[in-house]
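First, the structure itself, so that you have it in front of you.
Yeah, one chain of the complex is gone here, protein chain that is, but the others are all in their spots.
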Amino acid sequence: MSSAFSWIRGLPALATLAAGLIGLALLLSFFIAPEDGNQGISQRIFYIHVPIALTAYFCFGLGAWKALLLLWRGEERHDLESYVAIHQGTIFGLLTLITGAIWAKASWGVWWTWDSNQLVLFLTLFLFYCAYFMLRFSLPEGPRRSRSSAVYALFGVALIPVSFLAIRLAEDFIHPTTFTRDGPQMTGTMFTAFCVSWVAVTLLAYVLYRVELVGKRLHTDLRELREALE
Amino acid sequence: MIRAAGLEKRYGSRRVLRGIDFELPRDGFLLVTGSNGSGKTTLLRVIAGLAAPTRGKVQVDVHRGRVGFLAHEPLVYRALTALENLDLFGRLYRVPERRERIGMLLERFGLWEVRSERVEDYSRGMSQRLALCRALLHDPELLILDEPYASLDEHGAGLLDRELDELAGARTLVVSTHDPARIELLATQRLVLA
Partner (left out) sequence: MTYLADVAALTRKDLRVELRAQDTLPAMLLFVLSTLVVFHFALPEGTGEDAAYGLLWVAIVFTALLGLARAWVPEQEHGVFDGLVLAPCDRSAIWVGKTVATLAFLLAAQVVALPAFALFFAPLDAVALVGVLLADIGICAVGSLMAAMAAAGRARELLLPLLLLPLSIPLIVGGVGSAISTEPERYLLLLALYDGIFAVLSWASFEYVVTES
């Protein structure tokens, strides 16, 4: 069981670093970065919303990469890694939807708008990855489940660009007049705040990924030990 | 022909097979026995390549196309006739002189008269005989039979006895049964699952 210690090694330090960076990112985005001329205070959620969205993509990508490794090399451990990455991605995807809704409320006075391609794409992806969990929970544990989940995870990364394209095209007939939403002109401090926030959220996601992975693996180890004792 | 070492198969937390080791030479006859739920079917599925072992390994020195497999279920389409089913599998297995081979097998297992009836109208015993035809269709080098006597009447069982008599020593055989008395004389090796 020496492996259990190697899984945890460095994790407390990383978690502390992530917490510190999140604090710094919040400080920078709410107090240091200057207020946006056009959107006022509501623009500040940008420093949280966008890094969370990027992190969700990152997690989905990681999940697909691990899925590819599973199919390619046939190593069973990649199944759990792929699942945990997608689990984290779905959590961050939900957070993206929530922060996006808050932003929409502040900017346009509505909780939901089909005008934001980003939000529509995340809704599609959120549904897609919820179906991923349905698939996993409906199949009996074993190689078939690992492989089907991996294939579905790979479909996910192919779906992201295709859906993005489709949603862009759909703007034409669904709502010809769109809000103009040019990206805010970022000043130096704004850019720093954004970058720190991005690093902080990514690190947080990585720590959560590691923690969940350790928990799941310990659970399996424990089960095997219990069986060995029987 | 078949080499299994430290074979273990689990489905989630349920362990079905554990620590299976055996070696079966070419043209050997392995009889697998054990009570219900002892993992006979799972072991045969692993040998056939339908299931992968969780730990350990199994090496089968024969191409997938040269393996014949008889399962609990007949593995034929219900809506098709015996002839259509065997024709489809004969094509997929690239059986030479397909028609002759199919006719010969149907004749031998007493299904020639009902060859153009749909499988859904067959009795359990007839389905099992058709399943045997399907498993033998491509004259396999390795034949894996899971409870071959299940649902066969005395006549059908006699036909199978004759077939196994001919095949023993000429082909590699792996046969599971919970009632070994019938064929244990033919077996060269025996594996008891607990």
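Just so it is clear, A and B label the chains in written order, and each chain counts residues from 1 on its own.
Everything below uses one rule, namely that contacts are C-beta pairs under 8 Å (C-beta built on N, C-alpha and C of every residue); 3 or more make two chains touch, one makes a residue touch a chain.
This is a predicted model, so every value here is computed, not measured.
Only one residue in the set A:Ile22, A:Ala104, A:Ala150 or A:Ala193 touches the chain that does not appear here, and it is A:Ala150.
Of the listed positions A:Leu26, A:Leu71 or A:Val199, the one in contact with the omitted chain in the full complex is A:Leu71.
Touch with the chain that is not drawn comes from one residue among A:Ile32, A:Met134 or A:Leu225, which is A:Met134. Only one of A:Ala15, A:Leu159, A:Cys195 or A:Val211 touches the chain withheld from this view, namely A:Leu159. Interface residues of chain A with the unshown chain, by the touch rule above, are 71, 74, 124-125, 127-128, 130-131, 134-135, 138-140, 142-144, 147-148, 150-152, 154-155, 158-159, 162-163, 165-167, 169-170, 172-173.
The chain not shown here touches chain B at positions 48-52, 63-65, 67, 69, 71-80, 84, 88-89, 91-94, 118-119, 127, 134.
What we mean here is this: only the chains that are shown with their structure count from here on.
Chain A and chain B have centres, each the mean of its CA atoms, that are 49 Å apart. Residues 11-13, 15, 51-52 of chain B touch chain A in their complex. Residues 140-143, 223, 227 of chain A are the ones touching chain B in the complex.
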